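Here it is, the structure in full.
Every protein chain of the complex appears in place save one, which is left out.
Naming follows writing order (A, B and C), and every chain is counted from residue 1.
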Amino acid sequence: MRNIFPRWSNTVPLKLIVGLGMVGSVLVAGITYYATPKYTRVGYQPTQPVSYNHEFHAGELGIDCRYCHTGVDKSSHANIPGANVCMSCHQNVKSDSALLEPVRDSYYGEDANKDGKLSEGEDLNGDGILNAGPAIPWVRIHKAPDYVYFNHAIHVNRGISCVECHGRVDQMVEVHHDKHLSMAFCLDCHRNPEKALRPLDEVTNLSWEADLSDHSDPLIAQVHAGLELKENWGVNPPLSCTGCHR
Amino acid sequence: MIMQNNQPELPSGKDYWKSLDSLADTDGFKEWVSREFPEGASMLDGVQRRSFVKLMAASFGLAGLGMTGCRRPEQVILPYGKSPEELIPGVPAYYATSQPTSRGFQPLIVESHQGRPTKVEGNPSYLPNGGSTDVYSQASVLDLYDPDRAQGSFARETLKNGVNRWKKVSTDSVLDILDDEVSEGKVAVLVNRSHSLVRQSLQKKIASSGIQWFEHDAIDYTSAENKLGKALGLKKGLRAVPNLSTAKRVLSLDCDFLGNRESNELSNTRAFMSGRKVLNSADARKMNRLYIAESDLSRTGGVADHRLRVESSQMIGFASLVASELLSKIGHSDQSLKKHLKNLSSSTNSQKEWASEAVADLLSNPKKSVVLAGSHLPAEVQLLAYEMNRLLGSIGSTINYIEVGASADSILSLASKINNGSIERLFILGGNPVYQTKGFINWEDLSKKLKFAVRLGGSIDESSQIANYHLGQSHYLESWDLGTTWDQSFFVPVQPLIAPLFDTVSEASFLSHLVGEKNDDHGLVKNIHSEYSNGGDFEDFLRLGVLATKPVSFNSLDATKALLSIKPVEIKSSKLTEDNLEVVIIPDFHAHDGQYANNGWMQECPDPISKLTWDNALLISPVLANILESKHPGLGLLPKPTMLNKNGQIAPDAAQFDGGKQKAPIVTVNVGGKSITAPLYVQPGLADFSIIATIGYGRSHVGRVGRGTGYDVTPLLSGESLVLTGASLQPTGDFKILANVQEHWSMEGRAIVREANAEEYISDPGFASHMGAESHSPPMWGKDQNKSLQEKATTTPRGNSAYEHPDHTYEKSDVFGIHQWGMTIDLNQCTGCSACVVACQSENNIPVVGKDQVLRGREMHWIRLDRYFSSTARDGAEIPSDVQVSFQGVACMHCETAPCESVCPVNATVHDEEGLNAMAYNRCVGTRYCANNCPYKVRRFNFFDWNKRKTDELYQGPLGDKNDSSVDMGKNPDVTVRMRGVMEKCTYCVQRIQESKIRTKVNAQQKAKFESGKDGSGIQLSTQDLKVPDGTIKTACQQVCPSDAIVFGDISDPRSEVSKLKNNPRDYSVLGYLNTRPRTTFLAKVRNPNPKMPDFASSPHSAREYHDKAHPSHHGDEHGAH
Amino acid sequence: MSEVNQAEQHDILKKVDPAPWKDVPLVLNNRSYKWVTDKICGIVESKTPTWWWWCFITALCIASFTGMGLVYLVSTGVGVWGNNNPVNWGWAIVNFVFWIGIGHAGTLISAVLCLLKQKWRTSINRASEAMTVFAVLCAGIFPLFHVGRVWFAWWLFPLPNANAIWPQFRSPLEWDVFAVSTYATVSILFWYMGMIPDMAVLRDRATQTWRKYFYGFFAMGWRNANNHWRNFEMAYLLLAGLSTPLVLSVHTIVSFDFAVANLPGWHTTIFPPYFVAGAIFSGFGMVLTLLLPVRAAFGLRDLITQKHIDNMCMITLATGSLVGYAYAMEFFIAWYGANSYEGFAFINRAFGNYWWSYWIMISCNVICPQLFWFKKIRENTPLVWIISIFVNVGMWFERFVIANTTLSRDFLPSSWGYYSPTVVDIFTFFGTFGFFSVLFLLFLRFLPLMPMCEVKSVMPQANPHADH
Partner (left out) sequence: MSEVMDIKYAAAATFDSAKDLYDAAGKVREKGYKNWECFSPIPVHGLDAQMGYPRSKVPRFTLAGGFTGFFTGMLIVWFMNEFDYPLIVGGKPYFSPIYPFPVFYELTILFAAFGTLFGMFFLNRLPQHNHPVFEHPDFGRTGDDQYMIVIEVEDPLFDDEETLSFLESVGGESVQIIREPID
């Protein structure tokens, strides 16, 4: 009888093992990078119906976040401002800019002559009310899954800044998803809140940094400041399911 | 022919509001949207509609519909064009309103999320109810979103084959036609009884405009007051309003004053049960005592200390017996009256001893005792009860008689007037008279005589079938009204929380339209308020929700003459036998008088006593059952005793359970020529020859939920009494499968519900801890036995276990809780009203699974009400006739050493640092091991996509229809809606806990910041500042409970209410010997029997059953005791 | 190795030389090696018999039931099964334990009997190992698919994820994951390693090319060299040594699913030994059920002798009686423990709502095997086969009794219920027999039914010192 397999076949097994090992590790690496929120969410930047410029308003003009996002310190939702908020300035500023057309539509609605009063032929659907116009369909960027109950009020009021989850919005012309906001992300902060805690006045100051006077490393400075606040305020973020899942 | 028809405006009930999409199609909805969400309206048309629905969902913040977190479709947020000032998205708003019912207006506070009413609570400003609600108010919010509602107005077209089709028309057009018709004259209005002042004021105007007025209710709660008024020869009604908080002894003559057969259920319960709160032996000594003589086993009977089974038709005799005992005991002078009562009561001598001892006890508590008579009983009994109360001196102390207006003309006179042609045009408002009266009124003929008829109703029902037009009636959460509570001590408003979803009209505006008043109902209510409040602020009234007033009380008069006029012949009802049975017709627990027949929550909420869902049955006594079995062999009513029954291992089932499904034989009931067929159900505790039938089921024209459920009793009705005699039963040989959620009725001598008599309690307050396996096993806590509740809660000492338990104290652990949550349920306070069950369902988005799934044992209620019977009879084969009832609300116990947690392979159910047994739905893979390992069986599994699929298409899986999303609008956005394949259970309303904790922290921080004025870095907050104050958090079940049986709070705080109760000697854990250390513990039940009574037992039956099983040796002397 | 002279070696060898099987030869009619080789390889090399095709197609059809059942289950929900509250488990877990139990005999024969130097195992161990592997595959289906959200079943494995949450290792189900997967893997390894030399033989005999390469590939280039044999034997012995504790642990852990729970009738320390005994019992039942027809079909009477059948019957008898003892002991402890809940649980088993299943179990598991006391019956092959079937039925019912009686009537009478399976339950389970048969038929067709080298080594020719 003769050999069935050629001589070179003897080296195949070894090559196979090495090959599979490499493929496997690439696969794992690929999944951990592409199939996790780090990749799937971060950078999501839809085009909005109105090209609102956060960098300009929040950055240059320095309008406080809470001026528009009124719910953020009272409610679980931060709340997208109604057209009336925009118009409180833009009635005077750039009042006829074409970019603001949707805003004006939404604000005035049936009020054709924009006098705020119900006058002849304005009440189109005849309900005796001066209805507002179509809402501006802002595209949602940050969304926790339905079974996660994130509450803005408690974070903002206990010294967690917007920047922790939303990044430097004051440097974004158009807002994008900056942090991956996975459960691991939440847990990380809930385990060591001192990395994020800051004085209440600085919560909406996205560029704030802990006092560097007696520490060279900003991180160490932050942790020191944070630990003090954590102790004083009795901060004890929940680590168990009930904190976020109900 | 009017009996057969289809759903309104569509050939088959199938393509009916498949989802929000098609909801958005309906004009009414579009209009509503344009008013509620102006910005959305314009997007409703054409291709954008679909997207609009999505947006609406977003702006509603409907949380967690389906739990797929992985895929994220692009979502849009729609802000307001002009944001309303008061509305903060994500923060619920609360409004005071009330629900108009035939039992008076129920004061409510309703929770609203972004304009959607989601949860109903009682209005605490109405003190008699103390913020509690009954089961019906809880369920009423579901009706608002019922897809089978009449979505606007319809015109009836009868096809050649006689089938009715309904064509959608605009309400205004109907109202215009109506005006012309009214001008024709010969108009009548038929309404259900109401306590609305708006209606009252309009009624006058209507009368003056020549329109005739008739009222009807199948269950007429005002009948007693009218009978009594007439019997005493008054022009007005005389309403008995008991004041049970001061009553020490109560004798109830077939009066279910704690149940749905009488008015004032809530305030009665609250007042009466407060007299049974036992925290120490002093309370036990002054505990009140209830005697009841009844035919049905009512919830009141379940609470009673002494219960006598007497057929309702025998009540005059029995009442006279009691009265004559009373007269002789107080040495009444009037001999003729004595004699008269003697021979009235001649037929009831067997009950003499019981009656005389009861009366003696009533007399021993002067001014603190009261006699109550069921409203369905004849004038004679009402009169006797009144006179007894007068003689007992209770009037003014334990019971008040207030004057009310006489009742309007009855439906019978309406019928005759239609027949003689003096009425040609009829408006039927509310109620459902055609369904309720078809037993004695031939509507088919009447409808031919009518020229024009309009029906104003919430849904297209039997009464719509004789009408030319059906006007959609607005839900009470959509309309304005103003009325009084039953006791007439308060005015309460009805204010809308949401603009009408559809093109519907409220009763008030309909009536005002009738009299040509064009002002809107809001104005109407405002005027009436100013009229009654002599210039009080309307806004304040709406904010508070109540306005106190004074009922006209009646100064008592001697009823002797009236009593003497009772003729013996009238009451000499022949003796009852199996051939001469009585039928007692009562309101159904689920459907009430039929108005809740299409309410899924009510349908699935088990009847407290019979534990039936989705059906009603004819209840008969075990005695009658045995007779029937012997008369009709193979009837299959009672199961053959099994081996375990025979050797006394377990008690026999009260019905045949075929593979866990109750198999009930169907019989024909004949009464005076009329007959119905219905399934039989053997109910321990019934009077031997009574048949209890419930009204409200077997509706022929009802939505998809109620269709085909139950049997219809109305053909038997005669228009006079609800108690019919001369009935007989005839088996048909058929069977019906009934969805009974509790197969086994006996506790089997297990120390689950622990009970003692007052005397026993006084001599041994800790009796509960001397029962159960743990009482004779080494102490669970081992060396830590004597630690305080707080230490135990925070450090979870190891007791005898081999493990070192994690420590939750602040110092020792990185996971620590500043609260430790716990609950107590006082078994002595529970009457079994089941409001907690529906409240929980409403609060926690618990799905309805349908009869088929209930039959398979898959009901989803997080809290269930276990009902056990116990009796003296312990011979295995017999079903007892005289039973004691014990209720036990069972929800997740949040065990500290939870058996469910340690068997979950994926950490889906774990403990949180505050002692909650958390259930992370989104982590659950559904091994169901936790449910197996739960000794209390409180975990519920989503076997199907209950929330996504229609209950009748579950088995079609992805091919089945999607559920009506309209119901989703009523869901609580703070609670995840669970998908198929995950486990769920009671969470102690964790959403409420978290909200309160967050609010407390936020407030503490802001307060401190405000005070310090600094950037907050200097703020010092102690754990005390961050603790939620005791009583802030009320779980849904706790909030509705009229008798405060449920108390929830922080057990790490020794001053909290719950801690105090847990330190009460009555406190015990169910199955404590398993060392599960439940955070929910129970306060043992204390009964208060009268040693002199013939049916006295030295200790409750259940307790004796336990001792018989636990210590068979003592068996002898146990019985020697009595 | 240092210089050792001939004589000494012989002494040493005499010592290590196992006692030869005196009384009955394990291969009848003193066959030659060649005969053995031809016989066993012949089964694989000969043309496919028609009966094989019929069986195979039937089995495929039956197997499809499982497939359909599972598709319906996953698409619609666990509700399509009969499970309810309180009986949240029901057939799925019953079937799982049943199949796992079946598997055990294979490992036992190949491992335990090997350690015990039971030479008669050689002609039956390959087939029973195959049975083990296939049974475990069938078993695996049920715990996997009984979960509500099977697409998340991977959460049971300790894999890192974006939610930063891990499995919970206190749960017996988590232990199952490790036990069953380990059991499956090791059984396959053991089975495959034993086949390597036989694959080599098939390779060397092969005439068709595909066979050359197919068997060649799996033979891994085995050369029958003594160096190979030396490491092979050592590895075989070690695997046997590892499988023995494994097989005991697996069913112990399976029994923990019940014993670790706190329910009356489950929470008992007797479960592990009693489950293991039951497993071996049912396993041998299945081995008989499978091998007797095979023996007839391929005329292997010289290799699977009456001696083998006798031994298997006796083991069945022994384990059956063990199980019977366990049943009795449960009742005794329940009574002696004086816990009313426990006491009721057992009375309810025998006389309660599922009494019939209990008595089926008793008659099949305890009474039936007692017939094996009689030589006459042991020698009546058809009868033995029938009894073996009864054993299988009985053992399925044992698991049914344990799982259902306890759950349907546990602590609170208010939550008592009744469980009955749906048609989907029944078909899904029925289908697994088809699945099993498909695999076993393929095994018969393409793999050596018996370990030739082992059979040969227990024949007289194997002895290097016998003078002839």
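Everything below uses one rule, namely that a residue touches a chain if its C-beta (ideal position, glycine included) is under 8 Å from a C-beta of that chain, and two chains touch if they have at least 3 such contacts.
Treat the numbers as computed from the prediction; the structure is a model and nothing was measured.
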item	value
Chains still shown that are in contact with the chain withheld from the display	A, B, C
Which of C:120, C:222 or C:416 contacts the chain that the document leaves out	C:222
Listed residues B:111, B:146, B:712 or B:912, member touching the removed chain	B:912
Absent-chain contact - pick from C:28, C:57 or C:234	C:234
Touching residue (missing chain; options B:394, B:897 or B:1088)	B:897
Touching residues (missing chain, whole complex) on chain B	796, 803-806, 808, 814-815, 896-899, 901-902, 904, 907, 910-913, 1077
Interface residues of chain A (partner: the chain not displayed)	1-10, 13, 187, 239-240
Interface with the undisplayed chain - residues on chain C	1, 4, 6, 9, 12-13, 16-17, 32-34, 37, 158, 164-170, 174-175, 178-179, 181-182, 185-186, 189-190, 193, 197, 200-201, 204-205, 216-217, 220-235, 238-239, 242-243, 245-246, 249, 253, 256, 452-454, 456-457, 461-468
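Assume only the chains that are shown with their structure count from here on.
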item	value
Shared chain contacts [chain B and chain C, defined touch]	A
Winner on C-beta contact pairs when A-B is weighed against A-C	A-B
Inter-centroid spacing, chain B versus chain A (mean Cα positions, whole Å)	45
Sites on chain C at which at least two other chains make contact	163, 165
Residues on chain B engaged by chain C in the complex (per definition of touch)	642-644, 649-650, 657, 659-660, 742-744, 746-750, 752, 773, 853, 856-859, 864, 866-868, 888, 890, 899, 902-907, 910, 923-929, 931-933, 935-937, 939-945, 954-958, 980-983, 1070-1071, 1074, 1076, 1109-1110
Chain A - residues contacting chain B, complex	46, 70-71, 73-77, 79-85, 106-107, 109, 125, 127, 129, 131-140, 143, 145-149, 151, 153-154, 157-159, 199-202, 225, 228-229, 232-234, 236, 238-243, 245-246
Of chain B, residues touching chain A in the complex	31, 34-35, 38-43, 55, 58-59, 61, 63-67, 69, 72, 74-83, 88-91, 815-816, 818, 910-914, 916, 918-923, 974-977, 987, 990-991, 993-994, 998, 1001-1002, 1005-1006, 1009, 1015-1023, 1025-1026
